[in-house]
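Here's the structure we're looking at; comments come further down.
Apart from one protein chain that is not included, each protein chain of the complex appears where it belongs.
When the chains are written out, they are named A, B and C in that same order, and each has its own residue count from 1.
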Amino acid sequence: MTIEAEGVAELQNAELEMTPELAELYRDFDAHHLAPLWTQTSDVLTFHPRSEAVPFVWRWRDLYPLAERSGELVPVGRGGERRAIALANPGLRGAPYASPTIWAAIQYLGPRETAPEHRHAQNAFRFVVEGEGVWTVVNGDPVAMRRGDFLLTPGWNFHGHHNDTDHPMAWIDGLDVPLSDYIDVGFFEYGTERVTDEASPDVSRSERLWAYPGLRPLSALDDRVSSPLSAYRWEHTDRALTAQLELEDEGHPATVEQGHAAIRYVNPTTGGDVMPTLRAEFHRLRSGALTPERHEVGSSVWQVFDGRGTFVVGGVRHALEKGDLVVVPSWIPWSIEAKSEFDLFRFNDGPVIERLGFARTLVSRS
Amino acid sequence: MTIEAEGVAELQNAELEMTPELAELYRDFDAHHLAPLWTQTSDVLTFHPRSEAVPFVWRWRDLYPLAERSGELVPVGRGGERRAIALANPGLRGAPYASPTIWAAIQYLGPRETAPEHRHAQNAFRFVVEGEGVWTVVNGDPVAMRRGDFLLTPGWNFHGHHNDTDHPMAWIDGLDVPLSDYIDVGFFEYGTERVTDEASPDVSRSERLWAYPGLRPLSALDDRVSSPLSAYRWEHTDRALTAQLELEDEGHPATVEQGHAAIRYVNPTTGGDVMPTLRAEFHRLRSGALTPERHEVGSSVWQVFDGRGTFVVGGVRHALEKGDLVVVPSWIPWSIEAKSEFDLFRFNDGPVIERLGFARTLVSRS
Amino acid sequence: MTIEAEGVAELQNAELEMTPELAELYRDFDAHHLAPLWTQTSDVLTFHPRSEAVPFVWRWRDLYPLAERSGELVPVGRGGERRAIALANPGLRGAPYASPTIWAAIQYLGPRETAPEHRHAQNAFRFVVEGEGVWTVVNGDPVAMRRGDFLLTPGWNFHGHHNDTDHPMAWIDGLDVPLSDYIDVGFFEYGTERVTDEASPDVSRSERLWAYPGLRPLSALDDRVSSPLSAYRWEHTDRALTAQLELEDEGHPATVEQGHAAIRYVNPTTGGDVMPTLRAEFHRLRSGALTPERHEVGSSVWQVFDGRGTFVVGGVRHALEKGDLVVVPSWIPWSIEAKSEFDLFRFNDGPVIERLGFARTLVSRS
Partner (left out) sequence: MTIEAEGVAELQNAELEMTPELAELYRDFDAHHLAPLWTQTSDVLTFHPRSEAVPFVWRWRDLYPLAERSGELVPVGRGGERRAIALANPGLRGAPYASPTIWAAIQYLGPRETAPEHRHAQNAFRFVVEGEGVWTVVNGDPVAMRRGDFLLTPGWNFHGHHNDTDHPMAWIDGLDVPLSDYIDVGFFEYGTERVTDEASPDVSRSERLWAYPGLRPLSALDDRVSSPLSAYRWEHTDRALTAQLELEDEGHPATVEQGHAAIRYVNPTTGGDVMPTLRAEFHRLRSGALTPERHEVGSSVWQVFDGRGTFVVGGVRHALEKGDLVVVPSWIPWSIEAKSEFDLFRFNDGPVIERLGFARTLVSRS
């Protein structure tokens, strides 16, 4: 459904003259843990989504040095669990949340360090904007992490990370922690102190079983709620985007819109999103491409992977470079302008919004 | 998945000695809108759901008189929109929410009053514990409201209410407002000041098209996200529950467990829940029946429709009577003991929990 | 997809001069159990469906007396299993099939007779155009059969019938036997000689559990391949059709087209067809109503339930009365003209055609 964005108007509350009787009624409401709608209509209902979260940009040139300093000062291990530093949306009053539904953090692992194993109901992924040398071990399967890779840890899978090299590595974590905390669905269990398999293979067992286009193991025909494929490798993403732009050049439908290639990471057992609460995509714009302004229900986080461009969000222009992160709250308009070939990773709460029937998009072509 | 409930243990945070360098790091985190996980692990992750919402009981003998007094002091109309008084869970710091996902309110309409039309993305229903005489007009279709009826207003349908009699009427509203506010998906539009159809038919057009067991209009074969049936009448609910208990007496499988009959209200186009965010059920226990203790992920509100019994929630026993409401937050154990034949209406966020892949239940048979 | 009907043109075969070498090649094909496409293209491929089945009408005034005579001459019991007389499409070379996918028969049970229990993988239903007094016992659940009722026996359910009265009764059986025979999926088991429950209740246990609009037993939340509801009663069908025509009179969308009300019988656990291979519907036309000409992929059988009208099939007009049956093969155009209020039961292979991705319809409005 396409809906016209509203202005700043607010719904009205009832306008009542305060009488002694009314004051007593309100006191009695309080005493009985009740709240009248008519004094709060404008808080509870809005003409369109008006998130407390605000659009915000975090710079990689700030983030990475802070992660490095944490590496020097803060050990990683049981208690604390992860050396992860979360994006805290300035609108969300100090909560360590990028948006009401999304946790996003930079995680840092020093040379030869191990983040111990645990599992939780919350769904998680990693995305690597630079570096390599860490293996994330998911249910005992070591998964190499390299620049451009997108790596999954769906809910209730044991996982730990270990750095098999003499240099540090950092990456981005995305989780549904704010949503799962809000709706009270979290479970947690400690696992082993060290990862259960310290091997460092190039390719995980998950990929050896699942990473073939259109082929499914006959031993695994039941559909999975979350993708059984733990790693989506950069070489495939890059080739897919390159091919879309070439097909566009050859005159065939392939891109989202002129000069804008994009893929969604999907669960090969269903063709749908990789996890029930998180969607992930990769976008590539040709130099000079400009996307129309979009309003979308639900919140997104973008990270620049390569190139330079301008991200316009809520009417404000931000020049972005490699590693920079920007959060787009629900229904805040956004567009992108590429100054060079411009590669961006995106994740959002799209599956939540769609599964609950709330999806709307408004595309304004200028 | 069945999971053993954990004790009161909390996850550990990292224990670090505060040094000047660490203090400076933390100040720099603040300055850049960042938050370290290791100091907050125990807030963000828990061994099992630990809702801020608390179990709580609201008494009909308190609610109804407060609604009556509101009827005298507060007009209903544009601005305010509804004379609805919401259950405000004492754990949720003043928010007008029964739980993090559920809005529940008593709504009151005086003789000949009209609540004006509007529509919103949020999903709503009504349940009538006593009285009659109001018609809720859903997209122009007048739907009579009578004791025991369950009535739908799925998202983005225009709706208003009008009292066609000389006596007041009150009922319960249930909405997904807390969730939709939290995830920022709300849209709203004003409609007409009066209802668009002031007729007062016994049966709505929606029922005339849809309220037949196993029959579907050939003119409406596309599935609907929400049920096209606006009213689920008490006579059917009552007959279904009566039949389940009779079948049990005759030795046939029909009830949830010994002495415990129950139905779920469903969307006839899919057989699934009536709306994407809200589930509703009706339960009948024989006198003397006792349910096992259950932990469930997700929060519920129960309202006694008839009879007397004890609701045990979080280890505390509450004797309940007609109209009393009790909220059960996520993973708080509950059981019911019937002192007479005991009829209860229940609604919860089950579809949200299931669609997002977080459902777990633990049944403890003593 | 709507496709224009083609004329009588046939695809061409290759035109080859027969040489000794070619003759030898064809002999060698035969010897090796091979068949060249190029000599058979026009048999194997057609511009549009060209069924061997032909449109045909069976008259109730012929059928019922033949069934009565069978009642006198042929016992019912183990071996033979049923006193059922099948419609044998004249185009299908003697096979006892109404169409390539549908078995349709009149079944007759004399006073106090019993048809013994058995079960088969094939799906079956009964429809009653007149009479009452027989109970079909489905997995031990006695289901009364009365005029206008539609009754299910999905695959692999034990079932038998017994006549509890001193008068005979006849009804229509519909099965997927031709299809299941063709694709080799049939299984069969004998059951008891007499029905396992000789009670004659007005309402079956299946209905007591399931026959409520929009209510589902909490004890049966798993979806079923076939409907768990064994009986769809005439009173509901009649009321649904009456309401559709009244709603049309009041100016609301409800009917398929002007003067043409219709319902589909559905599985309450899914909202879809009652069984995976058979669809059933009931149509009511106002006196004077005329449907547009339709071509549909898949074959149907219609039975007049009440009233008088003209059924035009393949360009030929047939005046039909109560009980008359007409088969419409795939892609043969049909339309109906009502001479009075005209009630018709219809069943077809729609779920097969749709599940296998072959559905097309062409509606020609004159």
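Rule of thumb we're sticking to: a contact is a pair of C-beta atoms (placed from the backbone, for glycine too) under 8 Å apart; a residue touches a chain by one contact, two chains touch by 3 or more.
Remember, predicted model here, so these are calculated numbers, not experimental data.
Q: Check the whole complex and report which displayed chains the hidden chain contacts.
A: Computed over the complete complex, the missing chain touches A, C.
Q: One chain isn't shown here. Among A:73, A:225 or A:262, which residue touches it?
A: A:262
Q: Looking at A:22, A:209 or A:225, which residue reaches the missing chain?
A: Reading the full complex, the residue touching the unseen chain is A:209.
Q: Tell me which stretches of chain A touch the chain missing from the display.
A: Within chain A, the residues touching the omitted chain are 205, 207-219, 221, 223, 227, 229, 232, 236-237, 239-240, 243-244, 246-247, 252-256, 262-271, 274, 281, 283.
Q: Mind pulling the chain C residues that touch the left-out chain?
A: Chain C touches the chain not shown through residues 1, 3, 11-16, 19, 21-22, 25, 28-29, 32-41, 44-51, 53, 56, 58, 62-63, 66, 69-70, 72-75, 77-90, 94-96, 100-101, 103, 105, 120-123, 155-156, 177, 179-189, 225-226, 275-277, 297-299, 329-331, 349, 351-353, 355-358, 360.
Just so we're on the same page, only the chains that are shown with their structure count from here on.
Q: Could you classify the connectivity of these chains, where an edge means two chains touch, as line, ring, star, complete or other?
A: Contact pattern: an open line, chains touching in sequence.
Q: Overlay chain A and chain B by their C-alpha atoms and let me know the rotation angle in degrees, rounded to the nearest 5.
A: Between chain A and chain B the superposing rotation measures out at 180 degrees.
Q: Taking each chain's centre as the mean position of its Cα atoms, how many Å separate chain A from chain C?
A: 52
Q: Indicate the whole-number Å distance between the mean C-alpha point of chain A and the mean C-alpha point of chain B.
A: Result: the chain centres lie 30 Å from each other.
Q: Determine the centre-to-centre distance between chain B and chain C, using the mean Cα coordinates as centres, and give it in whole Å.
A: Each chain's C-alpha centroid was found; their separation is 43 Å.
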